[in-house]
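A single protein chain has been omitted from the complex, and every remaining protein chain is retained in its original position.
Up next, subunit A:
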Amino acid sequence: MGDCLQKLIMSHHKMLNATDSRIDFEASFIRLIDKVTNGSRIEINQTGTTLYYQPGLLYGGSLEHDCSPSRSIGYYLESLLCLAPFMKHPLKIILRGVTNDQVDPSVDVLKATALPLLKKFGIDGEGLEIKINRRGMPPKGGGEILFACPVRKVLQPVQFTDPGKIKRIRGTAYSVRVSPQMANRMVESARSILNKFLPDIYIYTDHMKGVSSGKSPGFGLCLTAETINGTVLSAELASNPQGQGAAVLPEELGQNCAKLLLEEVYRGGCVDSTNQSLVLLLMTLGQRDVSKVLLGPLSPYTIEFLRHLRSFFQIMFKIETKTPEEEHMGGEKVLMTCVGIGFSNLSKTIR
């Protein structure tokens, strides 16, 4: 199955009017889609402006893919996260390219936020993992990750309305091909801000060396805040790519990242802003039961995604705005409710 799903993903990654530099990563994305499917038909006209796509069957299996370094792996991984649970065989894919950049959600953030989210829907077990083998920073990349995901026949409905209170903050400060001191400096500055709220903060420093450090220098920080109910909110920042923009001080970056996290906490919700679309999709693809999720303000990407969901699955969400009753609980929240479409993974073989 999943043709609708694939179309959805494809339409979400805008394919039309590819006139500029976008073409290379979109081509890479199409190649990736071609790899994970069986029987897809992809036709691109000579000027590269129109794409005909006939969805095939999600096949999965053990694969490798070289992602274009103009977008980070997160760009590809986000779509794979949507597709992977509905493959015929469990997906185990090695993606190569840029692991962290300033545009897309980094692999670290997806690892920390998307995987716990998948688990809520019953996609868990040993097979589910994201592993960063090598880090690669833009512009040259050279990173490598492993993404593995088991397959499920149906997804469980979720009632995810109480985010709970934040009990701990974790994070990763990474640095490649720069002084290992950078990471420590970031950690210190981030802590200085976050300590005003919570004592339980631990930020790992991750300095990669040698072959696992990719081809370009850079550093960055990902922070995640975990609540007592298992909600994970995240924020991240990365340094400017080599040769682009001014040099960034690690202290400044750390502080900014911490503030971004606070901003994310202010927005709140049970799912952080990066994964809003993922949770909505998985809710849509659930059984014919009511699912609920509390989100922060909807991002424009999510709004667009909701429209796609309606055009592909004829599903509308009940959207209610909720103001937190207490004063110091951050901004307004949005309660999204929907009835799943009763999707079941048709490609999974039964014995």
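One rule holds in what follows: a residue touches a chain if its C-beta (ideal position, glycine included) is under 8 Å from a C-beta of that chain, and two chains touch if they have at least 3 such contacts; residues count from 1.
FYI, contacts and distances are computed from a predicted model.
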Choices "glutathione transferase", "AP complex subunit sigma", "aspartate transaminase" or "BMS1 ribosome biogenesis factor" - which one is the UniProt name of the chain not shown: "BMS1 ribosome biogenesis factor"
Among A:166, A:203, A:253 or A:293, residue touching the chain not depicted: A:166
Contact set of subunit A toward the excluded chain (per top definition): 1-4, 12-14, 16-17, 22, 38-39, 56-57, 75, 78, 88, 103-105, 157, 159, 165-167, 193, 196-199, 228, 256, 258-260, 262-263, 265-268, 273-277, 287-290, 297-301, 303-304, 306-307, 310-311, 313-321, 323, 326-332, 334, 337-339, 341-344, 346-351
